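What follows is one structure encoded as structure tokens, with my remarks underneath.
Here the complex is missing one protein chain, while the rest keep their positions.
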Amino acid sequence: MAALALPKRRAASGGAGPLGLGIATLWLSIIVLLPLAAVLAKSLEGGVGGLVDAITAPSARAALLITVGVSAVVALINVFTGTLIAWVLVRDDFRGKSLVNAIIDLPFALPTIVASIVLLSLYGPRSPIGLDLYATKPALVIALAFVTLPFVVRSVQPVLMEVDREAEEAAASLGAGGWTTFRRIILPSLYPALLGGAGLAFARAVGEFGSVVLIGGGIPRETEVASQYIAKQIETDRPASAAAVSVALLAISFAVLFALRYATSRRER
Amino acid sequence: MRFLSALAAVLLALVAAACGGSSDEVGGGDNTAAASSETTSKLSLVAYAVPKVGFDKVIPLFNQTPEGKGVSFSQSYGASGDQSRKVEAGLETDVVNFSVEPDITRLVKAGLVDEDWNANEHKGIPFGSVVTIVTRKGNPKNIKTWDDLLKPGIEVVTPNPFSSGSAKWNLLAPYAEKSNGGQNPEAGLAYLEKLIGEHIKVQPKSGREATETFLQGTGDVLLSYENEAIFAERNGEEIEHHNPDVTFKIENPVAVLNNSKNAEKAQAFVDFLYTPEGQRGWAEAGFRPVDPNVAKEFAADFPEPKKLWTVDDLGGWDKVNAELFEPETGSVAKIYEEATS
Partner (left out) sequence: MRIALRTAALAYLGALVLVPLGMILYRTFENGFVAFYEQVTTPAALAAVSLSLTIVAIVVPLNVIFGVVTALALARGNFPGRGILQAVVDLPFAVSPVIVGVALILFWGNDGWLGGALPVIFSLPGMVLATIFVTLPFVVREVEPVLAEVGTDAEEAAATLGASKWQTFWRITLPAIKVGLAYGVVLTVARSLGEFGALTVVAGGVAGESQTLTLLVHARYIDDHNVFGAYAASTLLMGLALLTLVLMTTLQRKRA
């Protein structure tokens, strides 16, 4: 009898069945959606006016601007250094290359507070080379560059590996120099990966907390980033303000990720 | 698959093996009295940011008494207001020690501490300190008085009064001097407006974070507890402290939570803090004892300022907190908010 039974057509809810889908939805709701909704609700506790006031308070505004500014700079830095590193990893060959390749993932696996201490030991007041960047914007850039290192590299690497060598060779045989070849043949195919990687780096940087908390100094309006401001608002018993700035920060991350997704899908067409 | 299960087994073993234990002292430095003998009970302590150095002395002394034998402690230190709010919000503990009385009053209002917590002769306060001015070693900018803080270009490091108890003491000290014990509030507030508006840039969360920020190189002057300055100096930091001629008496309260699972032991511990042995422990750690005899013994360590204002002179904490520090309505709160938000 079983041999004659037709295989069940794929149900509308797929391999997990309607129960599985229900479980997944419930899980995601309890863990992610409902708490985030609570943030949104709290931010609107004083109405839209309250939300706007909390976000435009001088220190809040400064924190958001610093965060976005420094993260943008870091994303840009990553575009260059990430491509450079990916290029060297794909096209070059030297002893220890696989070790270097593995090291790229280290910031991904390393706890952020450890990153903060690590960078502080070299670039802080106890620096053995006398380079004290504690509580300066460059310190923020260094910390964020550290934690976002893998993003662009790992985005670009697979694309570089697939690049059509023939076009490059043709260009070379026609007399194009290395840089021209790179600029006109290779780079265009990298744009989506670059944008994607830079976007991820930016989104990660704007939310970063652990790695900047020790070396950044958290000086309001100078080196205090949005996540530190939010933590401060919670610690001084101002949850509505914390929620409001959280919403602003989330909006910024989502906007950038969304814009990037839109830009890359347009390019791919 | 097998590899993963092996990993899981190792994890579980580690998890099971290393449970308990709360002291962060290396080897012999911890409360060995409790560690070597059987731990008969555990007490949990939630305190403000700086008294760890005191408890590190006093807890072993307590363990040597019959009541304290075998009692191990888990401790949490942080900004006074922050810690108080955490306890109110559900952080379980047996004993609390905050920087300022309002942080205990909050718990009384929440029904977690009995109203008669401060009924003993010392009003619930086993130790204290005075507000002091800390500068870099050699005092290069020659800062000794409250007026010196207002010299142009001087950056003062003091914590955020909305989370820190230390911050409140630091602001009350010059306020008391300028307002002559609260008789002339306008003069006091005028000073604070200048201080907060023009000389404060950073807002560390707690007294300890303020010290840390100052030691990392920020600011010219740190306002803090005398005991914290002593602690840093004994640690070899390149700083020095001057008690201004007119300063403020810091009194740090201790209370037992009425929902403590170990109320008797907790009370025994708190009582111990007032005994001569306990008081000596505090004095050796740099805190001013409240027992007059012990205070005499350590008089050399704790110079008497010319004028020492107290919270009682200003009308008591309820009045002071409501008038000055209440968020949104307190006069100092408003000044701070204006200057830093």
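Each chain carries a letter (A and B) given by its place in the written order, and its residues are counted from 1.
Assume contacts are C-beta pairs under 8 Å (C-beta built on N, C-alpha and C of every residue); 3 or more make two chains touch, one makes a residue touch a chain.
If you're wondering where the values come from, they're calculated on a predicted model, not measured in any experiment.
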item	value
Given A:A62, A:L110 or A:A263, the one touching the chain that is not displayed	A:L110
Residue in contact with the excluded chain [from A:P35, A:G69, A:P138 or A:P188]	A:P35
Hidden partner interface residues of subunit A, rising order	2-3, 5, 7-8, 10, 12-17, 20-21, 23-25, 27-28, 31-36, 38-39, 41-42, 81, 84-85, 87-88, 91-92, 94, 100, 102-114, 117-119, 121-123, 126, 128, 142, 145-146, 149, 178, 200, 203-204, 206-210, 213-214, 226-228, 230-231, 234, 239, 242-243, 246, 249-250, 253-254, 257
Those residues of subunit B which, in the complete complex, touch the missing chain	1, 4, 8, 11-12, 14-15, 17-27, 30, 35, 44, 46, 49, 52, 74-78, 86, 89-91, 93, 208-209, 212, 232, 235
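We take it that only the chains that are shown with their structure count from here on.
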item	value
Gap in Å, rounded to a whole number, between the CA centres of subunit B and subunit A	39
Complex contacts: residues of subunit A adjacent to subunit B	57-60, 124-125, 132, 134-135, 217-220, 222, 232, 235-238
In the complex with subunit A, residue positions of subunit B that touch it	79, 81-82, 85, 160, 162-163, 201-203, 205, 213, 216-218, 327, 340-341
